[in-house]
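A single protein chain has been omitted from the complex, and every remaining protein chain is retained in its original position.
== chain A ==
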Amino acid sequence: MTISNSRPITPELIAAHGLKPDEYERILSLIGREPTFTELGIFSAMWNEHCSYKSSKRWLRTLPTTGPRVIQGPGENAGVVDIDDGDCVVFKMESHNHPSYIEPYQGAATGVGGILRDVFTMGARPIAAMNALRFGAPDHPKTRHLVSGVVAGVGGYGNSFGVPTVGGEVEFDPRYNGNILVNAFAAGLARTDGIFYSKAEGVGLPVVYLGAKTGRDGVGGATMASAEFDESIEEKRPTVQVGDPFTEKCLLEACLELMQTGAVIAIQDMGAAGLTCSAVEMGAKGDLGIELNLDLVPVREERMTAYEMMLSESQERMLMVLRPEKEKEAEAIFHKWGLDFAIVGHTTDDLRFRVLHQGEEVANLPIKELGDEAPEYDRPWREPGKPAPLPASLVAEPNDYGLALLKLVGSPNQSSRRWVYEQYDTLIQGNSLQIPGGDAGVVRVEGHPTKALAFSSDVTPRYVEADPFEGGKQAVAECWRNITATGAEPLAATDNLNFGNPEKPDIMGQFVKAIEGIGAACRALDFPIVSGNVSLYNETNGLAILPTPTIAGVGLLPDWAAMARIGTANEGDQVVLIGGDGSHLGQSVYLRDVLGIVDGPAPVVDLADERRNGDFVRSAIRNGQISACHDISSGGLAVALAEMVMASGKGMSISLADCTGPAHALLFGEDQARYVVIVPADLANFVCASAEGAAVPFRRLGTVGGTGLVVDDLLALSIEQLRGAHESWFPAFMDGSSNAAAAAE
């Protein structure tokens, strides 16, 4: 395929590039002439939703992004947060939804690769990864294939690269049947005085291409990710990139080695829209022009056109501006690691983005305008309606509380994710203190005797669907709570906002209100958003996904010796509920998975309660007063207790006698700002008195001991019964040995 640069620009060609007629008019007025074919491709790459955030920018600006520990907020490859002693944590979450649906293994693998690159581009060595995955109904014909491919792809890339996967989410819902979500998070460690940015500085300096060669894979990927799906989806397979974790591992080592030499002035990884986006970003940020000569770009395919080279999304590539005197040293490092190193251009002072190919100037565009003058929309939006209240008195009790709890812990969404996380290397680097299966993943900070970082990724899409504002708040609060439940201080978060088509006012309304909720919670909890990504157009044949604003947060443990886990209860310890009694059954998994009803409002998050209760729990953990801790989320108190029993292998004897309200609401209500803490018997009075003093609601529920979970005369389940139900669903589903429809009935 050879496409001439002089191909005529027709309305069809413009539409095929995802550019609207008014956007094309804007291009004409910006450059004062008709663009060349390559230039049209460049505009399409820079101005699509994925790269320009044109529908979301206006709302993203409302989020809190600063704080005493924030070194770098949104706008760079990743956010940077101070963790004392000259150390900082660099992190971001990013979606790879559209490619993963088309080609699950490579889509997920390159999602992981892309986010790792964002982190080490800034000079940080990746130390932890997480993945928030959402799939369609278990009985949908594509689901098993997608789960199997995505999990293998995430593992295939992360394991080979060598980063521990310490957390994440896996959920099923029919609303993801046509659009799965793959949100990949990575965090790295750097020194605060050793962070690298994408802003180029200095005129006439070499622009260097590093890493893997450029091929035709992924041409037009970012534009594909900015459109809805329909039946033609199979034709989109060539827009998915192919990952090579081995090259990425080499690229990591080479980049970190090179950064040590002081040769790097600016660095930008080639992600979405590859060479185009990275070059424009480096130049525009530094108020410099960039001239690229494509004849010097290392390629792995013959007769690539300028258009293809500029839009290729081949993986494992970097662009740098280097100090010329260090060129030889830099080249030697890259050759040692078997990577390409080519000077492909230089910085200029004319603020133009010029691209040369085979003696021809194929593009000459104003560099600032390419980025800054991208269209920005204030899309019309409609205030979402609110479901009518659903008091617990209107919700049926289960016929059998024991069977109801077994059904929940063995349901597609609450069952153990062991089948998934045992395919991820959770231990590599030797610093993992908590692996998946608890509230948050925890890794210690290498080189420091006591510090550790906690990571959690959360969102409850059914809440966001019912009430985008409360759901947005809840995603932040649950992340904050999971981090708190380890004893860590939540520092900052990254958001990955997955929604449908923003051109529909209802979808835009979900987006606007969810951001409002996220912002309110982040402000109340001092939990700023330092990086993130927006994925819109997650729709197939007009049906949108559940609104899914994933929040991934990072917390700091000054001393991991004083960390809490969920499974470390001792015989005779006291079980204490922190927070109010369960009462809210609207949008609960009890309602959905036991009664088969989706109804009612989402639980309200009282941010003052959240903060007060969380601060109390954290300080009790740090003072060594807690032997185990777990947050209460989907499934309510009953599921939280069952998970603690399964994790510790020790039973609990629980009484709800002191609580008020119907038993099913006490056990399964999904009220927020709550934890179960396990307290040594001799400290129980003290901890409860402290709670009272801090105006934190609490209930003494019972004692650790026995061979199962016993709640009054409502239910008595052995540890084996609970584990049997909890551990069996996922493997049976993936083997095809259980009928998923029966399991989900």
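Please note the rule applied: a residue touches a chain if its C-beta (ideal position, glycine included) is under 8 Å from a C-beta of that chain, and two chains touch if they have at least 3 such contacts; residues count from 1.
Following the convention adopted for this analysis, contacts and distances are computed from a predicted model.
K.L.:
Of the options "Aspartyl/glutamyl-tRNA(Asn/Gln) amidotransferase subunit B", "Putative Zn-dependent peptidase", "Sugar ABC transporter permease" or "Phosphoribosylformylglycinamidine synthase subunit PurQ", which is the UniProt protein name for the chain that has been left out of view?
P.N.:
Of the names offered in "Aspartyl/glutamyl-tRNA(Asn/Gln) amidotransferase subunit B", "Putative Zn-dependent peptidase", "Sugar ABC transporter permease" or "Phosphoribosylformylglycinamidine synthase subunit PurQ", the one UniProt assigns to the missing chain is "Phosphoribosylformylglycinamidine synthase subunit PurQ".
K.L.:
Can you tell me which of A:132, A:147, A:219 or A:250 touches the chain that was removed from the display?
P.N.:
Checking the options A:132, A:147, A:219 or A:250, the one contacting the hidden chain is A:250.
K.L.:
Among A:256, A:428, A:543 or A:595, which one is in touch with the chain left out?
P.N.:
The missing chain is touched by A:428.
K.L.:
Would you mind spotting which of A:54, A:444, A:674 or A:699 touches the chain that isn't drawn?
P.N.:
Final answer for the missing-chain contact: A:444.
K.L.:
Please pick, from A:204, A:262 or A:338, the residue that touches the omitted chain in the full complex.
P.N.:
Considering all chains, including the one not shown, the answer is A:338.
K.L.:
Decide which residue listed in A:13, A:60 or A:152 touches the omitted chain of the complex.
P.N.:
Touches the omitted chain: A:152.
K.L.:
Would you write out the residues of chain A that touch the absent chain, in ascending order?
P.N.:
152, 155-156, 159-162, 244-247, 249-250, 253, 337-338, 421-431, 433, 444, 560
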